[in-house]
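One structure coming up, written as structure tokens, with questions to follow.
Shown here: the complex without one of its protein chains, the others still in place.
When the chains are written out, they are named A, B and C in that same order, and each has its own residue count from 1.
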Amino acid sequence: MTVSTTQARLRVAVIGAGYWGPNLARNFTASAFWDLVAICDLDADRAQGVADRVGGDVAVYSDVAAVLARPDIDAVAIATPARTHHALVLLALRAGKHVLVEKPLADNRDHGAEMVQEAAERGLVLMADHTYCYTPAVLKIRELIAAGSLGEILFIDSVRINLGLVQPDVDVFWDLAPHDLSIIDFVLPGGLRPEAVSAQGADPLGAGKACIGYLTIPLQNGAIAHVHVNWLSPTKIRQMVIGGTERTLVWDDLNPQQRLSVYDRGVDLTQQSIDGADAAASLVSYRLGDTWSPALPEHEALGAMVSEFAASIREGRAPRTDGEAGLRVLAVLEAASRSLTDHGLMSPVQSNIHGASTDADLVEVGR
Amino acid sequence: MTVSTTQARLRVAVIGAGYWGPNLARNFTASAFWDLVAICDLDADRAQGVADRVGGDVAVYSDVAAVLARPDIDAVAIATPARTHHALVLLALRAGKHVLVEKPLADNRDHGAEMVQEAAERGLVLMADHTYCYTPAVLKIRELIAAGSLGEILFIDSVRINLGLVQPDVDVFWDLAPHDLSIIDFVLPGGLRPEAVSAQGADPLGAGKACIGYLTIPLQNGAIAHVHVNWLSPTKIRQMVIGGTERTLVWDDLNPQQRLSVYDRGVDLTQQSIDGADAAASLVSYRLGDTWSPALPEHEALGAMVSEFAASIREGRAPRTDGEAGLRVLAVLEAASRSLTDHGLMSPVQSNIHGASTDADLVEVGR
Amino acid sequence: MTVSTTQARLRVAVIGAGYWGPNLARNFTASAFWDLVAICDLDADRAQGVADRVGGDVAVYSDVAAVLARPDIDAVAIATPARTHHALVLLALRAGKHVLVEKPLADNRDHGAEMVQEAAERGLVLMADHTYCYTPAVLKIRELIAAGSLGEILFIDSVRINLGLVQPDVDVFWDLAPHDLSIIDFVLPGGLRPEAVSAQGADPLGAGKACIGYLTIPLQNGAIAHVHVNWLSPTKIRQMVIGGTERTLVWDDLNPQQRLSVYDRGVDLTQQSIDGADAAASLVSYRLGDTWSPALPEHEALGAMVSEFAASIREGRAPRTDGEAGLRVLAVLEAASRSLTDHGLMSPVQSNIHGASTDADLVEVGR
Partner (left out) sequence: MTVSTTQARLRVAVIGAGYWGPNLARNFTASAFWDLVAICDLDADRAQGVADRVGGDVAVYSDVAAVLARPDIDAVAIATPARTHHALVLLALRAGKHVLVEKPLADNRDHGAEMVQEAAERGLVLMADHTYCYTPAVLKIRELIAAGSLGEILFIDSVRINLGLVQPDVDVFWDLAPHDLSIIDFVLPGGLRPEAVSAQGADPLGAGKACIGYLTIPLQNGAIAHVHVNWLSPTKIRQMVIGGTERTLVWDDLNPQQRLSVYDRGVDLTQQSIDGADAAASLVSYRLGDTWSPALPEHEALGAMVSEFAASIREGRAPRTDGEAGLRVLAVLEAASRSLTDHGLMSPVQSNIHGASTDADLVEVGR
């Protein structure tokens, strides 16, 4: 992520001035790698309000075409409702802009695939705003797993529950699970590529959509991931347990004094043939070792994310949370929705077009 | 549970002197309603050890037939492995003894049903040792739900995870979920009578059985129960959240300073017709009221349980956790095992013979 | 605190644009009762930076005399180092301005007394910025105590420890204890008026001042308050326990899910004469009742504080945290410093000039 600041800054426009857009605008403004040059919203007053708050010389638009027509703009960040992502992203890519898009990448997998395809063909960066992946905790988890500290992953259990806003257009899976799924995708060495998933949900209030959701994701080698999302819980829990053959990690996001705990604790199993007669019995033993809580640097995730967006553009490479990652999350969500309809029947997850994302198609951004 | 202690005490034998038998023996000894007169184990030394520890005048046997042949014994408490329950309980009932049996009631539902049938025909008490149901916390939960404090039940989420003994003969569902299921059965006004359940599990260590399990139980009116059991978690969690239309209760069994919290917090939904055009839209509102943590009396669950066993015998009524309750738990476990084999497919749960348990068949125990 | 917003707003200047000034500026700007018209700092650039961030039409000054000379300004808020409070506040009062001053009120009690005196004589509001007193938690504590929910206060134990900045000019008592003392003063019905205090401290790092401090404050009727402040603790604790004859309250400021807990638990003592001989023996009994956690409204303390400043001016009354309150805190701190020098010897606390603060001297602010 080291980019010489002697280079000219990249120029970005934020599309959408609702809930998330102002956060993006603020972070682009604060970044050494970006100049925020425009904010666009159908409601020009709202866009103006954001422009006023971030200060500086930011143009305001209510017409996205006008933004995209500006040749001096390198990239756009899209923070509009998910159902509009597909059309807006394609417009932006076709105008030659690199694109950062709020999660979820699109409102369905086919839309997402088309966006990824378009970006690849044009050699442009398409980045998913999987903000959590840039938090110090998740970056550390990814690093620990990559370094083999946990050993082989055995299970991932993620709970994200709170008294939450019942969303008008999406169910609890599409609202909350993108966080869990994008994190799991980010920390698993090969990304999240299950063959099938099973989802169970409930709508006990009659809200017309699942307000409570459970998602089961069989992983490779008999491992399993499970996600519990819930809008109706009076207590707030945001906890992920990642069990490995060597160690187990617990991430409690609501405990600022000890977010990550790494337990050198677990069950060891040794297969052993016994007496010739009993072909194989398991010897179970337990490790009860120390617990370790790594210190985490303090930085705002969104700041690290816009830095990575800039770096990926300059270096002509896929960002850490690229369109393919967004697509993998969409594929799981879509399969989950089908499974939900089928009462929890395992539903196949469509694999990405390209398999692993490649940087080959990306051309160097000359400036 | 008030029984005049001027009545002669009931006389009981404990069968099985392994892990659980000594606890039963100790509680029968301490009870005002019971005389522990015999302990039986295939290993007579082990039985003798327990007899020594509880003191008093307790006979020791290694032959269960000899115990059952004693006409002065009113009841037996069976604390042997689950696969032996069926044969032992039938023997005891046919010898005219009331029976208390450790959880799970039997190793499969058919066996359990036969035991319940036998007890009913003979007018004898068959009680499931669902110990948790007699803890102050669970008794209070039952009381609160019965009094309508939570309103209609919307969801139940139960987590019981810890670094646990990988059992040689049963998977994590049969080992741990009987606790959750018996508790849910106990606190739900009509008992736990789902039509079908779905189970997902994993055996990432290759132990030959599920070590991680997720159980989804659709309840009436769109409500849902979910149970997470896990032998591989480095942290211990025993928490149940019960969400209702009026209030939500959280039971954190590992927090002795505040086991129960009742939250006057939740989501309210009002259906409303709007403009004639849009037939019905939902108005969502949130309550953020006080939290209340009821004081709980301190008593040992097992002591309350043996009192209830005595009371049910004297009063000729079904105990609070009768054979039917044990059978309902077995039916869910059996359906879960089938669902597990079917990759989480909803599996129908066999309903009990009698539907709701009735006391009608029980004859008054004369003494 | 209800002030008709049809009245013209009051006009305020903020003096000091360092750490705290910008927070005051932001809250005056957001208030319905105030117009922020000026910001003053010796470093005019810094003042300008704050003015830019809050937006609107705010004049910038580096000369405080120029601010005070403006007849259109009703009040000033002083957020400069404590050693400058005395001179600045006297200047402002003599210029006829109402004054809000950051904690501690002054750098010693005599200075504070002179400021209080001056304000009283001029019929102007002098308010101490005891911000914590305007948090929802502390307002609720005050309300509960006033309503008698806790009964008579028996003890107050306050802990405020964290790895903290070793301040260049003050010790840990003067840095942190003003929070605890102002809160205790605020919630005790008669305010904090001890006769003497004892302080113990330590400077184990050789920083030249106490980094760890313990303050003991005997209260009326045998009650006691104790404050533990510490810059060297690796864990952060902000907890106050207030024990009463009826109930005991625990405020855990770092637990956003349950900041306040009210325990209906305690020890009851009954004096009883026994046998004529033994004049009086105590019968001790214990209550183990429910715990209750009141829901707290969400509002920013500083917002409530500036509202109260406005209301006190308009209504010509002392604000809730008036100069007298600030003076009582100073008196305790000063006595604590003396006791610290005297190895913990009880040091008398000088009482306020007026005893209980009275509103009599305040003239109605006409506008």
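To be clear about the criterion, contacts are C-beta pairs under 8 Å (C-beta built on N, C-alpha and C of every residue); 3 or more make two chains touch, one makes a residue touch a chain.
Please read all numbers here as calculations on a predicted model, not as lab measurements.
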Among the options A:Gln7, A:Asn221, A:Gln258 or A:Ser351, the absent chain makes contact with A:Gln258
Of C:Gly55, C:Gly96, C:Gly190 or C:Gly208, the residue touching the omitted chain is C:Gly208
Contacting the left-out chain: of C:Ser198, C:Ser307 or C:Asn352, that is C:Ser198
Of the candidates C:Ala65, C:Ala146, C:Leu163 or C:Leu254, the residue in contact with the absent chain is C:Leu163
Note that subunit A touches the absent chain at residues 258, 261, 264-265, 288-295
Hidden partner sits against subunit B at residues 52-53, 55, 235-236, 257
Even though one chain is not shown, subunit C touches it at residues 154-155, 157, 161, 163, 165-166, 198, 200-208, 211-212, 214, 216, 218, 221-224, 226, 228, 230-235, 241, 243, 245, 248, 250, 261, 263, 265-267, 269, 271, 282, 284, 286, 288, 343-346
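By definition in this document, only the chains that are shown with their structure count from here on.
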Looking at Cα centroids only, farthest away from subunit C lies chain B
Separation of the C-alpha centres, subunit A versus subunit C, in whole Å, is 44
Per the C-alpha centroid definition, the whole-Å distance linking subunit B and subunit C comes out as 54
For the pair subunit A and subunit B, the C-alpha centroid-to-centroid distance in angstrom is 41
Within subunit B, the set of residues that touch 2 or more other chains is 261, 265, 288
